[in-house]
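Every protein chain of the complex appears in place save one, which is left out.
Right after this comes chain A.
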Amino acid sequence: MKDFILPDADFGTPARRSDRTVTLTIDGFEVTVPEGTSVMRAAAELGIEIPKLCATDSVEPIGSCRLCLVEIEGRRGTPASCTTPVAPGMKVHTQTPKIARMRRGVMELYISDHPLDCLTCSANGDCQLQDMAGAVGLRDVRYTPGANHFETRQNGEANPRYIEKDASNPYFTYDPAKCIACYRCVRACEEVQGTFALTVEGRGFEARISTGASDFLSSDCVSCGACVQACPTATLQEKSVIEMGTPDRAVVTTCAYCGVGCNFRAEMKGDQLVRMVPSKDGKANRGHSCVKGRFAYGYATHPDRILNPMIRDSIHDPWREVTWEEAFEFTARKFRGIQEKHGVRAIGGITSSRCTNEETFLVQKLIRQVFGNNNVDTCARVCHSPTGYGLKTTLGTSAGTQDFDSVEHADVVLIIGANPTDGHPVFASRLKKRLRQGAQLIVADPRRIDLVRGPHVRAAHHLPLRPGTNVALLTAMAHVIVTEGLTDDDFIRERCEMDAYQDWAGFVAEDRHSPEATEALTGVPAEEVRKAARLYATGGNAAIYYGLGVTEHSQGSTTVMAIANLAMATGNIGRPGVGVNPLRGQNNVQGSCDMGSFPHELPGYRHVHDAEVRGMYEKLWNVTISDEPGLRIPNMLDAAVHGTFKGIYIQGEDILQSDPDTKHVASGLAAMECVVVHDLFLNETANYAHVFLPGSTFLEKDGTFTNAERRINRVRRVMAPLNGFADWEVTQHLANAMGAGWSYAHPSEIMAEIAATTPTFAGVSYGLLDREGSVQWPCNDAAPTGTPVMHEGGFVRGKGLFVVTDYVPTDERTGPRYPLLLTTGRILSQYNVGAQTRRTQNSIWHDEDRLEIHPHDAETRGIAEGDWVRLASRSGETTLRATLSDRVSPGVVYTTFHHPETQANVVTSDFSDWATNCPEYKVTAVQVALSNGPSEWQKTYSERARAARRILPAAE
């Protein structure tokens, strides 16, 4: 790691875990370390830094550079300290005249094939080669210039060994002239990222780093940045550093993309962000990153950002820029006017899973205290609301059971309805690392996702189920476990409700649930289901990770409960390496749920029927809290069409693009009198808005995000908000314009209110987070530094509850007119509706949504690769280009939904989960046919969007 400017200690080799310790002496100092530790790391722990080039603590050592040589008493020669494990009583000398001479000799050889353009080099001041030359006291180079890799011309001719810089990746360059062939990038790609995109071609002097393709962009590289971080020279270098120079300070903060919640060091120069580097201390990411968090932050300063508030009386008018005061006053007047005319329940709001806990808390407080109702919802409605319902019902807590470290202890991993290498890439890398160590993988997914078969990873079983048959498949697995006697009876007896268990066991044991009986429904060969079930039940620590392919179905909640049933029946809950782990989509979707964003729950998942909890808030907030559940997002839209819901405050969510059945969302929004959009950009929803309040990015505010493992991570402000206010300040001003009288001066005060009122957050404070880095809730007197693994001694609900999971087929059926099933998903480089990533160079990897269709289905329709096709469902139709792929089964088509032009949600249906109204995005019956171009809806929509985005020039 090039971190000499802003050091983040590099111990040279990875930490070892061992129950046994070894004591040795290094340069006369005694040190005790876990068995298996390298001499280099033991020295580093003493504060003795042994010179090194090819070693870094993110990858295993290979002992290639010979710079870290040491002498050990009683041993011959000068072993490399990076590959020499410590031994009891060992006496090591890291500095002797002999070693000094040898190190200088090594450096001299390195420098003889390195351009000495340090002053103008992009790594100047942040180059390990430069530092090591200094450290070993290299003073002259005796070798005359001969064959080398860095001179463009030699003896008047082109140097055949010179390879030009590769700038094909938008974010970093590869300059072979500066390469010292230390293999750090190759090892980082293998060990940290698990992509194996890099290799070394040639031997000895001819050894060159290679992607195996013509350049980085066209190679297997996923642009995670691990190689750039590992490179000790300017060979792999961020373009932002080349452009701006080295940073001068670092602030640890948390990524605002997915639910993994990686910690980053935002490396700054003044208020300019030079680069984002994953933090080694990050407990979710352990020093790793993906292309989004590491590089795709350019949206924060994109010219599309709206920085001034705007209002308009009608959505057919152009926008008019106004002062903040005018915008708040206008909104407050409209909202109060609506309430006077249509009742207190006629307005509501949506909290943002993109914003901080503190901001989310304030939005729900605004709705409950100031609006006087419970009409608050959040985007979890359309993703993981079934997780909340299902896990609360069975286990007692609306959250995953483990931390991400837990995967290091898993022996069998079942992935269902998730595509971690694209959706949760840093977790995927950690998972792949465990799989390479021998853990077994079961993938249940209609598509052959990358994890099914990749470099050094192969799923033991891929169960390519028909979309919409999750419950049938999981119940069939339960059938095998129960009927073949693979249950953990002691666990069940001790930890679960026996009556419910017996009822469930009897249910799943019925013949109609056997894999053979359900094969016709799921399309998965019975024998594979049996083998997978046996492996899950008997393969050691078994962990389930799942995503929206589980929840976004009309039986989403039922599937979550089926997952919990499996884990309980096999005793795979309550210790490291096992558990039920929802991979949550948004950076703070867990937090937004925790903060009381659901219309039936106050913060901490306490129902609005609970008079005691209401009483506490009533006393604190000095109002009466409604004991009536409010409207959920789809209900709000229905009520709007019906004329009883007229105003909405939407913070950081683009419901028009992200919610299903776009036409229905549009008519709901169009029916409202005051739509307030609080966002970074004029998103699609803003086309129907009357007020636009500019938002701030995660770089511009303080707060916390809670990731998928319940980890509360700090978000730290590194620059002033370009729009003038952090989002929590905007909400506070709006509340005050409506008479709230709030006076929060800093988000830490909001967190204090959260901690004081929410038992699971009782111990959380900014002081604690600064000390610990992060904590996982519950964090209170019983668990002062948080809870990595839940349900350890017993379930939060007392006894675990088995719930019978009858398979009910969705009413979204295929038929002669709509014979194919559409399912949707994400891609690595883009994020959800793409509002952020589309405004970065990530679009180079994915600039349009494509329809994946099996060659067989394409053939019968006359569709060839790249053809424009019409995708039609009962709800609507859109057009996009097709790509032929056997990753989907015949009968199934797939697309991403990152681009507004695609309008994938024009096609999705209005069906939803029975318990939570979570929409059924993952199953839509469709027909696909060749097309000439955009559908009528796409054309009218894009005209309408253009008109709706007009902004009047400023008055003066």
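Here is the rule we go by: contacts are C-beta pairs under 8 Å (C-beta built on N, C-alpha and C of every residue); 3 or more make two chains touch, one makes a residue touch a chain; residues count from 1.
The rule we apply is simple: contacts and distances are computed from a predicted model.
*Asks:* What protein name does the UniProt record of the undisplayed chain give, "Formate dehydrogenase delta subunit", "ABC-2 type transport system ATP-binding protein", "ABC transporter permease" or "Transglutaminase family protein"?
*Replies:* Record says "Formate dehydrogenase delta subunit".
*Asks:* Can you work out which residue in A:R184, A:R312 or A:R345 touches the chain that's missing from view?
*Replies:* Residue touching the chain left out of view: A:R345.
*Asks:* Touching the hidden chain in the complete assembly: which of A:T25, A:T301, A:T644 or A:Q841 does that?
*Replies:* A:T644
*Asks:* For the full complex, which residue in A:R493, A:R512 or A:H609 touches the chain that was left out?
*Replies:* Among A:R493, A:R512 or A:H609, only A:H609 touches the chain that is not shown.
*Asks:* In the complete assembly, which of A:T558, A:T758 or A:T823 touches the absent chain?
*Replies:* Considering all chains, including the one not shown, the answer is A:T558.
*Asks:* For chain A, which positions touch the chain that isn't shown here?
*Replies:* Within chain A, the residues touching the omitted chain are 343-345, 375, 507, 554, 557-558, 599-600, 607, 609, 628-632, 635, 638-639, 641-642, 644, 804, 806, 808, 910, 912, 914-917.
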